[in-house]
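Note that this complex is displayed minus one protein chain, with the remaining chains in position.
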Amino acid sequence: MKEGRTHKRFQKFGMVIDLDKCTGCGSCMVACMAENNVPFRKDESNKLLSITWMRVYKLTNGMPFPETDVCYLPRPCMQCAGQHEGHSPCVSVCPAIATDYSMESGIVSQIYTRCFGCRYCMASCPYHARYFNWWDPIWPDGMEKYLSPNVSPRMRGVVEKCSFCFHRYQRAKDRAYMEGRRELQEDEYQTACTQACPAGAITFGDLNNPKHAVSEMVEPDPKHSGRPKNPNAFRLLERLGTNPKVYYLSSREWVRRAGDNYLKNEKKVKKPVHHG
Amino acid sequence: MFPFNFEWIWDMGHVVFMGGLWYALTILGIGMTYCIIKAAMDASKDNGDPHH
Amino acid sequence: MDSALIPRGVKRCPLWQFLLFIGAAGIVLLWGVYAMFLCWFKGLNQTNMNDYYGFALWIWADLAVIAVGGGAFFTGLLRYIFGKDALKNIINYAVLIGFICYSSALLILAIDIGQPLRGWFIFWHANVHSMLTEVAFCLSCYFGVLTIEYIPLILENRQIDKVPFFHHLGHNMHEVMAVFAATGAFLSFFHQGSLGGVAGVLFGRPFAFREGIFIWPWTFFLFTWSAAACGPCFTILVTKITEKVVGKKLVKDNAIELLAKISGWMLLTYTIAKFIDTWYWVTVLAPSQGFTLMDFYSNNPLYGIWILITEIAICGLVPAAILITPKGRKNPVALWIAISLAVVGVCLNRWVMVLQIMAVPVMTFDNWVMYLPSWQEVATTILPGAYGVILIAISYRYLPVFPNEAELNPMEPLPAEEAEEKSVEPSVDLEPELTPAEA
Partner (left out) sequence: MKIGRRGFLSFVIGGAAGTALSPLPWKLMDDSSIWTQMWPWTPVPEDGEASYVNSVCTLCPGHCGITVRKIDNRAVKIEGMKGHPVNNGGICLLGLSGLQLLYGPMRVKTPLKRTGKRGQGQWEKISWNDAVSEVVEKLRDIRSEGHPQTVGFISGFDRGTVSRLFERFLTAYGSPNFMRMPSVRDSYELAQYLMQGVQALPGFDFENSDFVLSFGSGLIDGWGSPVRMSRVHSAWQSAGVKVIQIEPRLSNTAAKSDKWIPINPGTEGALAMGLAHVIVKESLYDADFIENNVEGFFDWKNLVIDKYSPDTVASITGIDSRTIVVLARGFANASKPLAVCGRGNGTTPVNIDECMAVHALNALVGNIHKKGGVWAVSEPDYINWPEIEMDAKAAAGMQHERLDGAGSKTYPFTRYLLPRLPETIDPGEKNPLQALFVSGANPLYTHPDTQAVRNAFDKIPLVVSFSSYMDETAQNADLILPNHIYLERYEEVPTPAGMIEPVIGLSRPVVEPQFNTRHVGDVILQMAKGLGGSVAKTFPWDSYDSCLKETLGDLWNYLIDKGFWSNTGAMPPFFGTSYETASGKFELINKDNGSIPQFKPVSIEGDEKDYPLLLIPYDSMRLACGFIGDPPFVMKTVEDSILKGKDVFVELNPKTARNQGLREGQRVVLTTPKGKAEVKVHLFEGIMPGLVALPRGLGHTGWDEYLAGKGINFNTLIGPVEDPDSGLDAAWGIRAKLEKA
């Protein structure tokens, strides 16, 4: 948040998840766990205590047999920009600047060694994308061998969340720097979930870069107050003004409607509510 | 909380917030210092007699 | 045995009885301390909090004790700034209660954070835009103020007062107390408010979110207001309870009534403001985010609409009505009811503004989540209660907390009209060492 807005237009990394393609297999969840040294415990069935930076939700349309329908919705951190860039729900509340919004990449970071575990950010996040380390992370004897040195395992008592695999961004930038390049190619920086998704349902890239697939998929329509031109595109809880950078695509009306809260008989609201 | 902390920036938020904080702390500090010094002086004047 | 420490002109129970009482409270305290150490050494897995209930019983207890501790700043404000002299007889106790509440709040916060040893990062790496930072700074500063306000009382202990330096220190501090009180009021205004702001700024949580002025959502002002309204009620309530326990009248009615009256009007205006806030929220703000009132209240009995009705009507309007009418506040039973309701009301409000926020699902496919605190949480929440009781007992025994006590309870043979009142007093209260002449 410190870098002023005087700098040149920075990147805005975002994700587009095609829910028509998503099969709900859960590979993105595991890809994330494996990439980011996410710990696990003997019983992970209490989802209120289970750390899953990427979590796949199961949505149902609530219709009786046989009109029932199911859709899966992977939920990483939305990397909210808020109503004025940087005013993410969590970043604005963290008392110790342990989570920050990078103006350069649009990614909401989490500094584990800075966090002192007040959990205010968790209270602020309507997506439940933030997780607390209630326990010391313990790996069974020998299993710590697979831990990646690129992501530090978190100590007990701090909050963690999806970082859009920020370490991959750094790695890619380092490599580009070594090769004397300033700009990254689209495929140089991809998140672990994007890379793993067997269905290719996740697309990741710079929303500000017209050459990147994501920016084309959810290209904003100035006539529609900036909503994507793609009628299938939506974001989660847009009406709250969180301004997430994760977009979803679905051809099913009920799925799109499940992305936000609507009053009964309310037509889909085109304009997100603005807050001060 | 100090200008030499690396997250410090000279913006409105910091100036107002920290200004208010240091203002309050200063008042408390000066007030207490005054009380203590004055008490010490009074005590030496009293020459050990607790009641005047 | 400890008669030399006991203020002049007042009677105290025998030491063994006092120690027994402290011991009983001490056991509860130790239980809490044990739980506290469990939480510190084993981590917050000792609680039943989870990723949905990141804020739970403790944060509620924190908000609640600070709200009811608001009696200190508001009484101080009235006494020192607005010059309500009648309150000088209750201000000491208000300060003591405030001191207990605020130290408890800080202790609970120290248990509540996942990395207690890094707790000071909130100051060192402060994010000045976070309401919690504001809370932390103002809270600890105001705790400093309360300590400063409490010190002169300690210094008035018979033995300490004998030390000339302490005697003068106490005296000098009294002299400039208005400055401290003003600073305290300033700090208090902000941290009471920012505690409200903690919930109000959560724009991802439609149940909590409110608009406002500048960076402060309406809940900021509502919290300050309700603390100012209900804090004195808690002071009165604790005073009344203390009077019942020791079986003596300790504060003159005029002080109680004045405080009750002001509280009543504060409570009434607060309730109206809260009602307007709720109305706007229900009809404009929440619907703009796709929620209706009952979306927030209909899932289960615990978080039902009763909570809103109780908070505004039963615990807002009813006590306000009692307290603003002279008849109401002069009637002991009505006064008891009113102050109890007001305290329950403000605690309920803080409960809602912490736990219901966590319970209400925001994503359409998310679920309501229930929460039951673990014994460790309960014990650490009761811990401040036990600690408060002990500190009050010690302060009451050794410090002249109630300036009117001796006057209200003369140790000479009682006048006829006060004999009735006296008869409820436990007989064990006699202390042979004290001579009536001391009065």
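Letters A, B and C mark the chains in the order given here, with residues in each chain numbered from 1 onward.
The rule is short, and it goes like this: contacts are C-beta pairs under 8 Å (C-beta built on N, C-alpha and C of every residue); 3 or more make two chains touch, one makes a residue touch a chain.
As the structure is a computational prediction, the values presented were derived from the model and not from experiment.
Enquirer: Considering the entire complex, write down the shown chains that touch the omitted one.
Expert: Missing chain, whole complex, touching shown chains: A, C.
Enquirer: Who touches the missing chain here, A:Val91, A:Val108, A:Ala196 or A:Val214?
Expert: A:Ala196
Enquirer: Under the stated touch rule, tell me which residues of chain C contact the chain that is not displayed.
Expert: 115, 117-118, 120-121, 162-163
Enquirer: For chain A, which residues lie in contact with the unshown chain of the complex?
Expert: Listed in rising order, the touching residues are 18, 20-21, 23-27, 29-31, 33-35, 37, 40, 42-47, 50, 52, 56, 58, 60, 62-66, 68-72, 113, 136-137, 139-149, 152-157, 192, 195-201.
Everything that follows uses one rule, which is that only the chains that are shown with their structure count from here on.
Enquirer: How big is the gap, in whole Å, between where the Cα atoms of chain A centre and where those of chain C centre?
Expert: For chain A versus chain C, the centre distance works out to 41 Å.
Enquirer: Please list all residues of chain C that touch 2 or more other chains.
Expert: Residues 124-127, 129, 133 of chain C touch two or more partner chains.
Enquirer: Could you list which residues of chain A touch at least two other chains?
Expert: If we look for residues of chain A contacting two or more partner chains, we find 97.
Enquirer: Which bits of chain C are touching chain A when the two form their complex?
Expert: 43-45, 49-55, 112-116, 118-119, 121-122, 124-127, 129-133, 136, 198, 201-206, 209, 211-212, 287-292, 295, 357-358, 362-366, 369
Enquirer: Per the contact definition, I'd like the list of chain A residues that touch chain C in the complex.
Expert: Checking each residue of chain A against chain C gives 46, 48-49, 57-59, 73, 89, 92-98, 114-120, 122-128, 130-136, 155-159, 236-237, 239-242, 257-264, 266, 269, 273, 275-276.
Enquirer: Where on chain B is chain C touching in the complex?
Expert: 1, 5, 7, 13-14, 17-18, 20-21, 24-25, 27-28, 31-32, 34-36, 38-40, 42-43, 46, 48-50
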